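Here the complex is missing one protein chain, while the rest keep their positions.
A, B and C are the chain letters, set down in written order, and residue numbers restart from 1 in every chain.
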Amino acid sequence: MARHMPLAEAVGTFLKPGGTAAFEGFTHLIPHAAAHEVIRQDIGDLTLVRMTPDLIYDQMIGMGLAKKLVFSYAGNPGVGLLRRLRDAVENGWPRPLEIEEHSHAAMANAYEAGAAGLPCAMFRGYLGAQLAEVNPNIRHIVCPFTGEKLAAVPAIRPDVTFIHAQKADRKGNVLIEGIVGVQKEAVLAAENAIVTVEEVVDDLDAHPNACILPHWTVDAVCTVPGGAHPSYAHGHYARDNADYLAWDRIAADRDTFRAWMTDNVLDAQPGVFAERVADLEVVA
Amino acid sequence: MARHMPLAEAVGTFLKPGGTAAFEGFTHLIPHAAAHEVIRQDIGDLTLVRMTPDLIYDQMIGMGLAKKLVFSYAGNPGVGLLRRLRDAVENGWPRPLEIEEHSHAAMANAYEAGAAGLPCAMFRGYLGAQLAEVNPNIRHIVCPFTGEKLAAVPAIRPDVTFIHAQKADRKGNVLIEGIVGVQKEAVLAAENAIVTVEEVVDDLDAHPNACILPHWTVDAVCTVPGGAHPSYAHGHYARDNADYLAWDRIAADRDTFRAWMTDNVLDAQPGVFAERVADLEVVA
Amino acid sequence: MTDFTADEMMTIAAARALSNDDVCFVGIGAPSAACNVARLTHAPDITLIYESGTIGTAPDVLPLSIGDGELCDTAVTTVPVPEMFRYWLQGGWITVGFLGAAQLDRFGNINTTVVGDYAHPKVRLPGGGGAPEIAASSREVFITMKQSRRGFVEKIDFFTSFGHGEGGDHRQRLGMTTKGPTLLITDLGVWKPDPESKEFTVTSLHPGVTRAQMQETVGWTVRFSAEVEETEPPGTEELAVLRDLKERTARAHQGEAA
Partner (left out) sequence: MTDFTADEMMTIAAARALSNDDVCFVGIGAPSAACNVARLTHAPDITLIYESGTIGTAPDVLPLSIGDGELCDTAVTTVPVPEMFRYWLQGGWITVGFLGAAQLDRFGNINTTVVGDYAHPKVRLPGGGGAPEIAASSREVFITMKQSRRGFVEKIDFFTSFGHGEGGDHRQRLGMTTKGPTLLITDLGVWKPDPESKEFTVTSLHPGVTRAQMQETVGWTVRFSAEVEETEPPGTEELAVLRDLKERTARAHQGEAA
């Protein structure tokens, strides 16, 4: 049952060291503010799950919070590789990182299975793909009607899912619009879900088939305007591509990275996100 | 690739005697006009598939067009049983009707699997349910991770799916709003799809996440205002509950039924549907 | 106290079983009336879900079908039917599945498929629809129906939806982790399963109903709980809300018929 609360309280209440956390968002609506709060609270030994780990995962990994990463594409979208992730995988800095790697189709189906309360997902996948040899969580199911051999992966069930959304109402019903990714599935699959939103409104004023998470599927709603920056919020502000480009330089060096994290995350507060998007606002 | 064409041409082009046809619509947007056209063209030996066969299936079965019915709930919603269906199952009139019976969860998952290009659907179902004993198309899959025994049913893949929708644009992109049922899945699972629509517009003017079938998923778009009557079209006209109540009386007797079919279907044309909803229009 | 009918008592007693926090999967007919009376009285924040995909709906009149336009117009959101069964029912969000039945046995097993033999039925009923999985995946199941010898039978003709099977731990033996039927509300009283045997036993008689009447309308030997209460009669507000709802409903459906 959703409660409106400050982000720091939500993170401290629901995410425990050693837990499994998913921060979802497919380029759009990436929960940056929530990840920064986790970094500030230094909640470690996490298993991080995400289809497209990008900047915030590079940041959490670089700060040593992750012991394992479950993912399907780890890159800075349109820019290049993730340098902190590479440093962890290639050099074990600041700590070794265990990885469980899938394809997008597998992860999307695994979230869907989690939302659907199933123990595993079944799909036509990994045909001739070598990941099936290095990941013991890729198995098979034989169709009892045709004999076709299909791929199977375990359902994803995070302890806590974090997402960012455009709006919530007073009860805590949450509206997501635009590129909706796997956020709904990630929330429904999780034990607990924390949603940061651009704004709280009296009436969501949504299309009958809009993507809405009823308030009883969400545990905490935290109002953090700009909380997706440098990702974007459809109808609110545009993607800050310059920041994505800049990250490549910041993350290239361990010291530059630590200095940036201190200035922009450790010594900052959720309130800074509103300022960061002030110049990026779009006309609704 | 969608072509705009008259309903009679669409039905004649795509539906063949002996084919498998699904007319979907979950109370809302039931393709009455399309079913009536099939009856007028006397296309028989059909395998009829639908979660909720109601009046139009009672009509097609009563007219002797169906050799088999695949379904999960056969009733006149809110009114009672389907009398022509009963007559076929209990007395073989006008011909015997083979039935393959499922639960809603099974049918919904089977359509989903059809849309997803899978040979079968997997779900947690039929636990302790006797249908699993009388329907050989209910089998099992064991989860390769947990050992849980899950239900499996074959994917549904109709030769032709018929649906009714609110709008299409000139290219043939189709918009469905409100209670969307399994229509999208039924179209994507089918070899061919025929869509009757209330109107053709220049711009669908839809919400970014609205339920839209791209024009290349649909074969024929037929403009038939009122084509769902006595079912309804969200934003266009209300459900004609009186007609549903009246059907119970009409279908109670073989002769009354045949007379009604002659007057209202065999001797009618798709154009009559617009008149039938004239008094039911809602303010958009 | 106002006069009331057995039907009204049934609906109101059923409504009382629901709470504000429930996420209720609503069967059509008697369950629908009870769920909406709950919403209009003590449980304004209850979430009502119909299998047509409407989540958090608040209709002003009772729907004739499970997919009336009113359900969508007033819903928090409306989802595709495959999603309804996968994410919302199978996903474990439903706290109460509220079902009716054509035939019911003492263990809460339901038949809505056939009277007689499946291959050669005497009466072909509509079938299970959503009920087999509602019965298995809802955290618990409430059943409401009128008592009659035709409906309350020693042995149902077909196991459409599994209740407690042969009783005892039969559900667990089939791998089910949900509670199954925990409450049966009829026009004559309230029944709950015995904690051990899982046989429905009468825990409350509606005002004026006798033990003999309970037995006359049931096809097995009725068991009564050690302490059988008398159901609290409908309150003035409960009755007013129910009657208003029924009147609005009749007017709306007649209006459309005109």
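Methods note: contacts are C-beta pairs under 8 Å (C-beta built on N, C-alpha and C of every residue); 3 or more make two chains touch, one makes a residue touch a chain.
Just so you know, these numbers come straight off a predicted model, no measurement behind them.
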List the neighbours, among the chains on screen, of the chain that has been left out. A, B
The one residue from A:1, A:134 or A:278 touching the chain left out of view is A:134
Contact with the hidden chain (one of B:72, B:173 or B:241): B:173
Out of A:9, A:42, A:148 or A:253, only one touches the absent chain, namely A:148
For chain A, which residues lie in contact with the unshown chain of the complex? 26-28, 51-52, 71-75, 77-79, 81-82, 85-86, 89-90, 101, 103-105, 108-109, 111-112, 123-131, 134, 148-149, 178-182, 184-185, 211, 232, 234, 238-242, 244-245, 280
Touching the hidden chain in the full complex, which residues of chain B are there? Just list them. 1, 112, 115-118, 171, 173, 184-185, 188, 206, 208-212, 214, 216-217
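Going forward, only the chains that are shown with their structure count from here on.
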Have a look and report which chain pair racks up the highest count of C-beta pairs in contact. B-C
Taking each chain's mean CA coordinate, chain A and chain C are separated, in whole Å, by 40
Residue ranges of chain A touching at least 2 other chains are 116-118, 208-211
Multi-chain contact sites of chain C, meaning residues that touch two or more partners: 72, 78-79, 86, 90, 137
